[in-house]
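Only one protein chain is missing from this complex, and each of the others stays in its spot.
Going by the order they are written in, the chains are A and B; count residues from 1 in each one.
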Amino acid sequence: MATAISTSASGHSRAALREPLWVKAIVFTLGIGFLSLFLVLPLVAVFTEALREGLHAYFASFRDPAALSAIRLTLVATAISVPLNLVFGLAASWAIAKFEFRGKSVLITLIDLPFAVSPVISGLIFVLMFGLQGWLGPWLRAHDIQVIFAVPGIVLATVFVTFPFVARELIPLMQEQGNDEEQAALLLGASGWQTFWRVTLPNVKWALLYGVILSVARAMGEFGAVSVVSGHVRGKTNTVPLHVEILYNEYNFVAAFAVASLLALLALATLALKTALEWKIQAARPSLEPTAVEG
Amino acid sequence: MRNLFKRHSVLPGFGLTLGWTLTYLSLIVLIPLTGLFLRTTTMTWSDFVETVTSPRVIASYRLTFGASFLAAVINSVFGLLLAWTLVRYQFPGKRFVDAIVDLPFALPTAVSGIALTTLYAPNGWLGKWLEPLGIHAAFSPLGVLIALTFIGLPFVVRTVQPALEELEAEAEEAAASLGANRLQTFYYVVLPALLPAMITGFALSFARALGEYGSVVFISGNKPMVTEITSLLIITKLEQYDYAGATALAVVMLVASFFILLAINAVQWWFSRAALQGV
Partner (left out) sequence: MSIEINRIHKSFGAYQALKDVSLNIRDGELVTLLGPSGSGKTTLLRVIAGLEEPDAHPETAIRFHGEDVRETQIGSRQVGFVFQHYALFRHMSVFENVAFGLRVRPRRQRPSKLAINSRVHELLKLVQLDGLAGRYPSQLSGGQRQRVALARALAIEPKVLLLDEPFGALDAKVRQGLREWLRRLHDEIHVTTILVTHDQEEALEVADRVVVMNAGRVEQDGTPEDVFHRPQSEFVMDFLGRVNVFHARIEDGRAWWDNVPLDVPGRFDHGQGQAHVYIRPHELEIELQRNGHPAIEANVTRINPAGAVAKVGLMSAAGRDIHVDIPLERLEVLALRPGDRVYLSPRKARVFVPEYVI
């Protein structure tokens, strides 16, 4: 296998950058071997276990009403949280990338904060806010509103864990792109909205989609945070990952892995889209260098 | 006032977008997080200390921090090898390998958890080979290490990879032309240039592992004092309606991860300053 490897550095084969073949073989084997053992093998296991008892058993797992309701709840939580964070991401990146104001770097740090908070704690903070013993617990109880161990809590936790994705994709790109195109549009007579819709948004559309894809993947797959706020009521407050947990803990392995395979497929689709989008975003980066030849 | 805060711009919409940003940020992130810290004030200091230093909690720290640290070390080594392979070598399927590195980001943690458990269980694909050797992978601290290694790998690869791509081939060629062999070039030229990225990758991988829950709870077996991670302990306390106890542990973990992030920023600041001064 190692014989198929050739050295490359910045597209050229450069003599000084070549290791002896045996070094290359070892580096390659260790690197790829580690990847296969730790990443590829678990992925293969998911599909193998799911299909262990054949296609019939596999598809039967999805006809379970509890599975269907888990899928429905996951879709609802995603459909609410992703658009909310999308609007937030657009607003935040417009304010941060297009204007100079004090405290900007603090604001950027605060937006990234949810990434520094572990999943369990992300759920816990909402239990402390809205739970029975929470700050708003007595008031909510008096008004017969249930947040924790109900759908609103799941949505809130999902919003929290996917909070920074869109903003953090857009901010650096929009900062790099600068304001010149927007200024040009305004000077040409465009209104603020026209400038946003016709100039700014098309320039960041791929990065926006990238952020949305990461948000969707995380929203559908979040386990820890949702687990804390859900209450695990089968058919009511179970998302897909929580349903997987329940099936697994009931030793219903085929069903657990069948449902898990759905999430694994989602992950693979995410990776494929992500890879496809990465070069599109690269192309949207500003290149100040004019081409050398005059045509 | 307006001039002191913000520079004039012809673009519209600043008030609206910044206003919405601050409102939404406060509602979703700042107020709930502040609530967490405020909740600890309902405990006395001695209660707090007692909670966060009880033997069962200390055992969970030892496991969580120890396994996270080891996983980050393993990932630093293999992450560097993988990044090197992806940047420097051409081989069939490279794009696939490059994409699959992010799998732990994309795969829901519950799925990785049950998949790893199945692989390393005594009768699993890998477990059945390890068991005769006396190695109990699943339901042991080793299982925790395996899960944390899985989820931390992309952090190292994705921070080292761009640094390696930016490394100028000329520097290595210069070293070679001055008579250095490949190993000397790697040790004196390449490694120092990659060090900031490797430290950052290590720290990110470590920080992520500290808070990990989903992929660990299945494989660890959750035996108190032995394979119980701190995140699980928080949930356990919550299920026993010990909100104060859960909050105390959460604050400890949160402060730990903030310090790690602070350290990452300090390291990056220090290296960029050193680079500017040509040290």
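Criterion: contacts are C-beta pairs under 8 Å (C-beta built on N, C-alpha and C of every residue); 3 or more make two chains touch, one makes a residue touch a chain.
Since the structure is predicted, the reported quantities are computational estimates derived from the model, not experimental observations.
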Among A:Thr109, A:Gln133 or A:Ser191, residue touching the chain not depicted: A:Ser191
Selected residue (touches chain absent from view) among A:Asp64, A:Asp112, A:Glu181 or A:Glu278: A:Glu181
Missing-partner contacts on subunit A, residue numbers: 180-181, 183-191, 194, 198-199, 202-203, 283-284, 286-288, 290-295
Contact footprint on subunit B, counting only the chain that is left out: 7-8, 10
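In the analysis below, only the chains that are shown with their structure count from here on.
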Complex interface listing, subunit A residues touching subunit B: 4-10, 12, 14, 16-20, 23-24, 27-28, 30-32, 34-35, 38-43, 45-46, 49, 84, 87-88, 90-92, 94-96, 98-102, 107, 110-111, 113-114, 116-121, 124-129, 131, 133, 135, 156, 159-160, 163, 179, 182-183, 186, 192, 195-196, 217, 220-224, 227-228, 240-242, 244-245, 248, 253, 256-257, 260, 263-264, 266-268, 270-272, 274-275
In the complex, subunit B residues that touch subunit A: 4-7, 9-14, 16-18, 20-22, 24-25, 28-33, 35-36, 39, 78, 81-82, 84-85, 87-92, 95, 97-112, 114-116, 118-119, 125-126, 146, 149-150, 153, 169, 172-173, 175-177, 182, 207, 210-214, 218, 231, 234-235, 238, 241, 243, 246-247, 250, 253-254, 257-258, 261
